[in-house]
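Below is one structure; the comments refer to it alone.
A single protein chain has been omitted from the complex, and every remaining protein chain is retained in its original position.
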Amino acid sequence: MPADNPPTGLSRELIALRVARELEPGSVVNLGIGLPTLVAGFVEPADHILFQAENGILGYSGVSESDFDADLINAGGQPVALVAGASFFDTADSFAMIRGGHIDAAVLGGLQVSARGDLANWYVPSRGGGSVGGAMDLAVGARKLIVAMAHVTRDGEPRIVEVCDYPLTARRCVDVVITDLAVIDVSPSGLTLRETAPGVSVNDVVAWTGAELDTSGPVCEMPL
Amino acid sequence: MPADNPPTGLSRELIALRVARELEPGSVVNLGIGLPTLVAGFVEPADHILFQAENGILGYSGVSESDFDADLINAGGQPVALVAGASFFDTADSFAMIRGGHIDAAVLGGLQVSARGDLANWYVPSRGGGSVGGAMDLAVGARKLIVAMAHVTRDGEPRIVEVCDYPLTARRCVDVVITDLAVIDVSPSGLTLRETAPGVSVNDVVAWTGAELDTSGPVCEMPL
Amino acid sequence: MIAEYFDTPDDAIADIADGATILVGGFVSAGTPSNLIRAVRRSGRRNLTAVANNIGLGDLLDELCEDRQLAKVIATFAIRASGTRSSRFEAQYRAGEVELELVPQGTLIERLRAGGAGLGGVLTRTGLGTMMAEGKQTMELDGEEWLLERPLRGDVALLKAWRADRLGNLQYRLAGRNFNPVMATAAELVIAEVEEIVEPGEIPPDQVGTPGIYVDRLVQCEPIPVRWEG
Partner (left out) sequence: MIAEYFDTPDDAIADIADGATILVGGFVSAGTPSNLIRAVRRSGRRNLTAVANNIGLGDLLDELCEDRQLAKVIATFAIRASGTRSSRFEAQYRAGEVELELVPQGTLIERLRAGGAGLGGVLTRTGLGTMMAEGKQTMELDGEEWLLERPLRGDVALLKAWRADRLGNLQYRLAGRNFNPVMATAAELVIAEVEEIVEPGEIPPDQVGTPGIYVDRLVQCEPIPVRWEG
């Protein structure tokens, strides 16, 4: 039985840092709105990671609130700066890039992830309506999909579940889930615990995860 | 019965001139390879007709052999000059323009036109293989399709026929046929003779046309 | 073919009809025809369908809800996931006073592109197995499943560009392109607001983002600033 409250895990910033470490040098990465946006602040410049914004930018270097230009924003509406060698394009070309498999990795927020890698991240049933943005295209198009989210809801319900009960973003699309408590790999055979956050035990993660989790392999503490 | 040889009609240049007169001032026009290309030389600059080349130019003013730039050619491979306000785009955008109905008129050469407006212009059965280029897209996409061609083949066979026996470019696509002998309108109800070339009689045109031709309306001599 | 100038955005949109479908370019603050949207608000036109990336993110489109001018919205961002801030659109949506068709962004742009490019539809994997596929045709081809998405067009498109010339050629700046170039191809009447109008030839031919043949009307305005409200 889980304790009443999950253990204290990583801050949002540390989740973003851990996601940044997951990105391959030289890769092309799209960051979703919210927590994923923070990732841009944690990559090493020497790694030459190129960020794509689905509103039509390849090669923004990060959020730059000081100097707002209405025409130079990322997909979260935040002002950004450019790297040398950046390019602009329209939405059709941007989603050709995304849907066509030309983005190495996407980092999306999540509401629920299922044992087989289904993602739900765009529709809160209690609120309805929803905002989907580019999430469904990124989920089917990105070569690697990293979901960055809190391990449980504010009400203490696991977000990693056997089957999503929230409406899906896409089926079998998630490769890795990075939460405040753990790094979990998703494969056709299910979920595998790879890392735990500092101060968090394997048993903690199992207790707050709503799906079967393979903990038999080597599990290490997150390198931060 | 037709005479052994058709009457002498317009030269290729005069056909091109007559086609030029058919174009609306301010319209956007695509000229096919061969005879249609000559049309660019006969439009009035004051009419501000804008020529589109399907290889990615809007606003070329005509062929300019004197100054060959390999990257500045029309769809017939001929070097062209630009008007002020021209633009370049790629083939995808060019055919979005063509197929999407944004070209006011296309002028294509023809091998055969049928009574219901089918066009055959890309495949000579005796030669096989064929070259289609943008003709099929222009035929379905241009708001008005003008076919410019000789009225009969070198062997004296009518090119305007009840049913095309050459492979089609598109069905029911032709609006006007302009030949060395006549201007013929095509509508769902069939072919209507509108004009004859100087020195060519209505009976001549009927004799050398292989489909029923309505000559009951006013028929005038081509204004050249 | 030569674009018509208007002195005010109100004149430029004056003959939009009640019940029209309006494509609205822009992505939050970038490339957004804010003066034209305000003019539609002032026009009092009703029963409109708006097709836009976003509504209710601090954008001016949300103002069209003040007097219930919108009957339907086709968008990718419409209701915030968090309930900490609410838009007029959201309130009307909850009251059942406005219809929402939510569309994935890559599908929205392909539907508009198909509408402008004379295509009858495209096959995408986006949305398969989700609510977005409900009521839509799917096809299996060579063992893969695809969702058929149909074209989308508007009666009017409202665009924003940086500069225009007298022929209607538009030049965008930075990330101001987004939906504008495709929407320019997919409406019966295309109206663009620009910051500057120049002579033909001043926009280099390879920097024309929307060829002038797509643009019917031009109006020169100072953009009205918009910011995303998080």
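As written, the chains take the letters A, B and C, and residue 1 is the first residue of each chain.
Heads up, the rule we're going with is that a residue touches a chain if its C-beta (ideal position, glycine included) is under 8 Å from a C-beta of that chain, and two chains touch if they have at least 3 such contacts.
Nothing here was measured: the structure is a model prediction, and the numbers come from that model.
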Which displayed chains the hidden chain touches across the whole complex: A, B, C
Per the touch definition above, residue among B:Pro45, B:Gly128, B:Pro188 or B:Pro218 touching the missing chain: B:Gly128
Residue touching the undisplayed chain, where the options are A:Gly100, A:Pro125, A:Gly156 or A:Pro198: A:Gly100
Where the unshown chain meets chain C, residue by residue: 110, 114, 118-125, 139, 141, 144, 146, 150, 172-174, 205-207
Positions on chain B contacted by the hidden chain, ascending: 53-57, 68-73, 75-78, 88-92, 95, 98-99, 111, 122-124, 127-137, 140-141, 167-171
Contact set of chain A toward the excluded chain (per top definition): 26-28, 48, 50, 58-59, 82-89, 95-102, 140-141
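The criterion applied here is as follows: only the chains that are shown with their structure count from here on.
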Chain nearest the overall C-alpha centroid of the shown protein atoms: C
Most widely separated chain from chain C, with each centre as the mean of CA atoms: B
Mean-CA-position distance for chain B and chain A (Å): 56
In chain C, residues with contacts to at least two other chains: 113
Shared-contact residues (touching 2 or more other chains) in chain A: none
